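Report on the structure given below.
What you see is the complex with one protein chain gone and the rest in place.
Letters A and B mark the chains in the order given here, with residues in each chain numbered from 1 onward.
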Amino acid sequence: MTRRVTNQLPALVVFALGLVAWEWVFSPLAGKFLLPKPSAIATAFWHNRQLLSDAGWFTFKEALGGFVFGSAGGIVVAIVLARWRKVGEAVMPYAIAVNAIPIIAFAPITNAWFGPLNPHSKWAIAGILCFFPVLVNTLRGLTSVRPESIELMSSYAASQFEVFRRVRIPSALPFIFTGLKVGTVLAMIGAIVGDYFGGSTRALGVQIENSISLFDFPFGWAAIVVASAFGIVFYLAVGAAERLSVRGVPSTGD
Amino acid sequence: MSVVELKNVTKTFARGNTIALQGIDLAIEAGEFVSLIGPSGCGKSTLLRTIGDLIQPTSGTIVVNGKPAQQARRDRDYGIVFQDPVLYDWRTVAKNIALPLEMLGWDRTRRAKRVQEMTELVELTGFEGHHPYQLSGGMQQRVSIARALSFSPALLLMDEPFGALDEMTRERLNTELLQIWQETGSTIVFVTHSIAEAVFLSTRVVVMSARPGRIAELIEVDLKQPRTQETREDPRYFELVTAVREALARGGADKITEEALVAGDET
Partner (left out) sequence: MRPLLRRAALLVVVLAALWGIWEGWHWIGTQFKLTWPFTVDDVTMPHLHRIVQALFQPAQVNGPWLLTILWHASLFTAKESIVGLAIGGVVGFAIAVVLSQSRLVERGFIPYIVASQTIPLLAIAPMVVIGLGTKGVTDWVSVAILAAYLTFFPVTINALRGLQSADPRAVELMHSYAASRWRILWKLRVPASLPYFFSAFRIAAPLSIVGAIISEPAASIQGGLGGAIVNFNQYYSIEPQELWATNLIAALLGITFFSAVVIAERAVVRRAPENVA
């Protein structure tokens, strides 16, 4: 326990120093448009705490829906491509190419598909954003098993199903979680950008947009902090799930 | 009855048209401890893998326990130990040992009992709950051996299992392996680079030569059982070491080795 505290001490010190520097150095230097003082942001948050946390929760649910479907799809397709390697090898370059596409630009189109007020429109864009990194990472994990591991299973006359269940999937887990962690951040971005191109007034993205058009920057920053907080908790939750399920493997750190 | 019978086994790899094995004839009796030794690139690992049906020969027949190799593999007649222990990091020692038992459909209590016997056999009692990365290289390899023996396979195939270990650990594990071999009465095919190891362990040494890989000589090792540290000082032991060394030289080992080192081992 004490080791965990000392491990996190540097980060806490940086946090405290950062806040102080922001309040009394950066903010006065940058001007209140660019960087309102943390105290002003905190005040704005406190006055709107109910509204902001509701909006954050609303947008988080949009992101979560997309994350679940996008990641599940990515994992399933990766398993199929790993099982039929010839197809996988043929498809892989295209998956990588699609990864290089600014998919976020399709947010207005998913809004047009489902209607901007339908949460499925945000699920769709968040899900598509998650899909590819999860697919690429999972496939890499499933196929980078050491050949001896497969030979061992082969010496037990194991079926393909057993090879996947006992070797490929467990050894791909760290890779899958790397993809999922990237996915959490992308899902939040997808939901917020989707909101920007039209969404419920209860959504965080819409709140941010409105506050900015009213030049209420402390409120805007408070909303950004809420979005970021939901993103961080989402990321940490997946990280915690990783530690629970990837037992026995010394943390590789990434 | 022979446990393993190879008749005129040839293996060519399509890439580069290399002949890895040519005209291999070999019979291994039940309870034998046979070592395959030869320079890098002589195909000894390939030979081991063809016996285990991990690689299929280009021509020739392989009969194991009176069945084709593939059938023997399906009947789980093989236990395999690689140079790398190939343990699964996400499983504990006990669960790594139990892996083949799970695949054979043993129930939990039967598995637990066998795991206990196996950890005793390889002297790892007390480490059942550890994960592989918490163990030393020698201990990891013992887990790997326990796993290979857990389901009492008719044939144990070992591919340079102690190659990555330091000399002292290696000698200790050599002695332990011989004890296990005598207790279980299993048949072992053992690939090694080390002349001393081959002579100390085996009842018979198969000396191979490279390009193409074939059997150069068979040397009977008539050292008395059980073998102990004193065996390593027996004059007969030195004679046999010399005999294997000369057989390797006749097979062109010294000429080949450097070339093979440049080209890289086929395994």
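Just so we're on the same page, a contact is a pair of C-beta atoms (placed from the backbone, for glycine too) under 8 Å apart; a residue touches a chain by one contact, two chains touch by 3 or more.
Quantities reported herein were computed from a predicted structural model and do not represent experimental measurements.
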item	value
Chains in view that touch the one left out, judged over the entire complex	A
Per the touch definition above, residue among A:145, A:163 or A:193 touching the missing chain	A:193
Footprint left on subunit A by the chain that the document does not show	7, 10-11, 13-15, 18, 30-31, 33-35, 90, 94, 96-97, 99-102, 104-106, 108-109, 112-114, 120, 124, 185, 188-189, 192-193, 196-197, 205, 208, 212, 217, 220-221, 223-224, 227-228, 231-232, 235, 254
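Please note the rule applied: only the chains that are shown with their structure count from here on.
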item	value
Centroid distance [mean C-alpha coordinates] between subunit B and subunit A, Å	48
Contact footprint of subunit A on subunit B as seen in their complex	49, 52, 54, 73-76, 78-80, 82, 84, 86, 88-92, 99-100, 102-103, 131-133, 157
Contact footprint of subunit B on subunit A as seen in their complex	146, 148-149, 151-152, 154-158, 162, 166-167, 170-171, 173, 246-250
